[in-house]
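All protein chains but one are shown at their positions in the complex.
Here is chain A:
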Amino acid sequence: MAAVLESLLREEVSVAAVVRWIAHSTRGSEDNPGEAAALSSLRPLRKEFVPFLLNFLREQSSRVLPQGPPTPAKAPGASAALPGRPGGPSRGSRGARSQLFPPTEAASTAAEAPLARRGGRRRGPGPARERGGRGLEEGVSGENLPGAGGRRLRGSGSPSRPSLTLSDPPNLSNLEEFPPVGSVPPGPAGTKPSRRINPTPVSEERSLSKPKTCFTSPPISCVPSSQPSALDTSPWGLGLPPGCRSLQEEREMLRKERSKQLQQSPTPTCPTPELGSPLPSRAGSLTDEPADPARVSSRQRLELVALVYSSCIAENLVPNLFLELFFVFQLLTARRMVTAKDSDPELSPGVLDSLESPLFQSIHDCVFFAVQVLECHFQVLSNLDKGTLKLLAENERLLCFSPALQGRLRAAYEGSVAKVSLAMPPSAQAVSFQPETDNRANFSSDRAFHTFKKQRDVFYEVLREWEDHHEEPGWDFEKGLGSRIRAMMGQLSAACSHSHFVRLFQKQLLQMCQSPGGAGGTVLGEAPDVLSMLGADKLGRLWRLQERLMAPQSSGGPCPPPTFPGCQGFFRDFILSASSFQFNQHLMDSLSLKIRELNGLALPQHEPSDEDGESDVDWQGERRQFAVVLLSLRLLAKFLGFVAFLPYRGPEPPPTGELQDSILALRSQVPPVLDVRTLLQRGLQARRAVLTVPWLVEFLSFADHVVPLLDYYRDIFILLLRLHRSLVLSQESEGKMCFLNKLLLLAVLGWLFQIPTVPEDLFFLEEGPSDAFEVDTVAPEHGLDAAPVVDQQLLYTCCPYIGELRKLLAWVSGSSGRSGGFMRKITPTTTTGLGAQPSQTSQGLQARLAQAFFHNQPPSLRRTVEFVAERIGSNCVKHIKATLVADLVRQAESLLQEQLVTQGEEGGDPAQLLEILCSQLCPHGAQALALGREFCQRKSPGAVQALLPEETPAAVLSSAENIAVGLATEKACAWLSANITALIRREVKAAVSRTLRAQGPEPAARGERRGCSRACEHHAPLPSHLISEIKDVLSLAVGPRDPDEGVSPEHLEQLLGQLGQTLRCRQFLCPPAEQHLAKCSVELASLLVADQIPILGPPAQYRLERGQARRLLHMLLSLWKEDFQGPVPLQLLLSPRNVGLLADTRPREWDLLLFLLRELVEKGLMGRMEIEACLGSLHQAQWPGDFAEELATLSNLFLAEPPLPEPQLRACELVQPNRGTVLAQS
């Protein structure tokens, strides 16, 4: 391998030839014979060149930057000729996972020294170093010099350990210079860290030390410096007081220091000891070095390597574009390094003939190389977000090394509109209850319905508790919620309940986790939440501001492992804690279904339009819609992958050998949970890779180790590899994939290739296609891939790790996190809705014509028509329900009434009744179709007109209207003809049971109830108040009571007056209250008759006057007669208990009772017969002898009266009162 590189460096072969050689092994013919000959001998090594090159660069950078990353071991046979190759084992902590390309041959002896050196460096510095190191960082990190680009002078830091600092000279252990990459702890349980190239110097001490926060939030408290000492001779360390230093002071000092620096510059750096030498040398080596183009050591060699490297990147021969960019950015922004001058005195600039000498001998070399590479990738850079562009454009080194590139970047920055906001998911909001799917009719039994009702509540209770506690230290999901979740899952016995719960779970998942760009993003397929229409941006702003403050600033390096950030963690943990195979199965079914549905969604396709302005407006909508679909798909696919591969994932290492073979044999029998291969193939054919691949990547990122070995999935990986290779960014042409679409695919695929479970060799060992990725020739001319559906917002939302580039630049350019880094703009998004899916049923010529019609119209026209058709069709069904069906139900009710009258109260068997009614009514359903057609005809054109622009030509408009009418009619009639009979049946059934119920226990509910009169102002006393008042009177009468307790006759009169008012104003009266009022009034009457009401009043009059009593009874009679609308239990007046009240009074007075009975009869409140029966039954009770006698006399007296009292008789009675008294006295 090195031979290739060397021959390149010796200019024996051209860069182009090398790249061609790598990329297209079979196309040697284009090369000149000499080159071809030189390379053909090396053919077997072709595949290994790229890994060799990458490793070479990593190692070179680490050699020059001695604290560089632990370089991954080499690919097989790639590095024999290389000096100082550290080919040994990679970092212990990460094991094989940290290797980019696994070693397949023994390490050369030459590797020993560097290995030892590196190992020693990494592990050697014990706590002392760590302490010192941190002290150093904290001492200087309060303020970075804005725009200084590494100019800042570095003190020798902690005074306690100058020698250590020097023995370990350069920069990379400091976060200022290199932010932590890959130092992120492995994700939450269930995920594994990614394998990745680890170009950054993340020492173990860094990952163990406490998170460094000073760049994101300046330390508030004072930083205790580590043991200030007299040895401190650093330029600024001298000035530092030993104790606490305030940030402000530090800033001040830095400012001074900076001005000193500027005056001195350019400062030649002091000679430093040879690389790897443990000799300490304090001064200079820690100084930030300004990079100087004039001091690049081997320009030509660097240019060549940069060119080869760039070409490999451009041809997608490297697995991960953004990882390489990250590496290049690191080189660009490296802060300090040991100057190469003294490190290798034999090497002079311009020596090209060997790889013996280090490629990067100074920071100038690094920067030069980086700028060379970046120049080749301007197009990618210019498509990064505006924030990154700004940082790049302001980078001083870039300006210094390539003013032209800087100029282009500045221009790109100024023209960029790609502001990216990575808003956090909005706070939890519940999935709304939808009667169509959630009411009783959707459940098999009442029990299932009510169980689900409870489960919904438990689910949200758990969710709320998680929201409250999950950020508390020490809180554990399983411990806190596990048993409750399992208890809940245990209740989901019926399969149908599982599907209901899964629907809720999935909707909540989408609702909470899907919307990236702001609150109020509607969940796909849901009606837009009313809240969001009301301007949730305002409401959610505070929430999201709060979330921003709490949002983690690092996404975990340029290649983070798959994780479940934010709310997703809840759903992941829920699945784990539930550990229910039924739930998982239903969830997978549901997720698969939704994925298929969304993946197959007919997203509008790009149609070139002349009117740029308008199409731009349209595209805003298209992009948003695409983003919603894509993000939903990715979320669903992620969870599908998680659940599907859950049983196969474990902490143990992947099986090998025979065990692996048997597992493979077994697993290859298992059908995939979702036929992703077919979906991918179709997606590629239909040129919808930009939709399908990103979610597929999410799905595959959760695969276990065995998956890539299975034939089925291997096919998928091969397809993806070919696709990756074909996405050459520089090739742009009409009808091909858009740039940002490609960039998105490259980013997600690159990320996938770094996932630990994807075999390391897959990318390089797989025989890449020599030809460009072939797409089916029948592919549509303009697939989704060719449409500009991806913007930077979506790119960064899907691949937040691209933001690491910006963080790197922000970190080192000196701008603190606060100003330069990660400010996200909170962008409210409007509600998005997916248009209706096109009806698939229209066929034949008309359908083709309609398709053709839409083809040449703006996409919004089609969406409008489909939308109108969908809504009108749906409304049509509802209209039929409200008119035709409602009429039939009314008919059913009256038929039923007739039936009940003829058959008597019982009415007969309800099921039979229903059958009779349905047989009579269902035939009328046939009218539905005609009515439906008429409705669609009437309603659709207006809607289309209102929604289309006014300048729509008349012919287009009328065609659109006709199509809308047709589609709406088709939709409505299809539904009606299939369902109208069932609908009528259902409604009639409900009406029958309603009528029968009303027939039943509560006769009071039947019959016409009068409301209050129109003039009523509802000022009557409240029924509850009256019941309470009457109850008080009753309790006083019944006793026990204090001697001073009693009521006044006026109060009683007033009470009855109020009762009348209340009964006349029906506003607040409910039937039970009226019933109780009726009963209480009867009790009151009995007490009046028995003279049991304790009367207060001057002069201690203890009994109610007869006249007053009669007046009160008259009032009651009138209330019973006129005002009560429900039944009054008047027979209670003659219950043994109430009549018995009379027994206690001495002397007994029967006149009031007799009076009352007569009035009851006269007013028609009770029949004579009824009273006679009551009196008769009274005789059966046991009474004292004299009382029974008197009762018998009363009976006789009442019965002796004429059966049909004439008006004059009543008058006669009124002038002849107290007959009862006479009786009693006799």
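Here is the rule we go by: contacts are C-beta pairs under 8 Å (C-beta built on N, C-alpha and C of every residue); 3 or more make two chains touch, one makes a residue touch a chain; residues count from 1.
Criterion: contacts and distances are computed from a predicted model.
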| item | value |
| --- | --- |
| Per UniProt, the name of the complex member that is left out, chosen from "Exosome component 7", "Glutathione S-transferase", "Cytochrome c oxidase assembly protein COX11, mitochondrial" or "CDAN1-interacting nuclease 1" | "CDAN1-interacting nuclease 1" |
| Among A:461, A:715, A:1050 or A:1172, the residue in touch with the chain that has been omitted | A:461 |
| Full-complex contact with the absent chain, from A:449, A:639, A:699 or A:796 | A:449 |
| Absent-chain contact - pick from A:973, A:1027, A:1109 or A:1130 | A:1027 |
| Touch with the omitted chain, as defined above, among A:953, A:1040, A:1107 or A:1164 | A:1040 |
| In chain A, positions touching the absent partner | 429-430, 432-433, 435, 438-441, 449-450, 452-453, 456-457, 459-461, 464, 529-531, 533-534, 538-539, 541-542, 1018, 1022-1024, 1027-1028, 1031-1032, 1034-1035, 1038-1040, 1042, 1067-1068, 1070, 1072-1073, 1075-1076, 1079-1080, 1129, 1132, 1135-1138, 1140, 1144, 1181 |
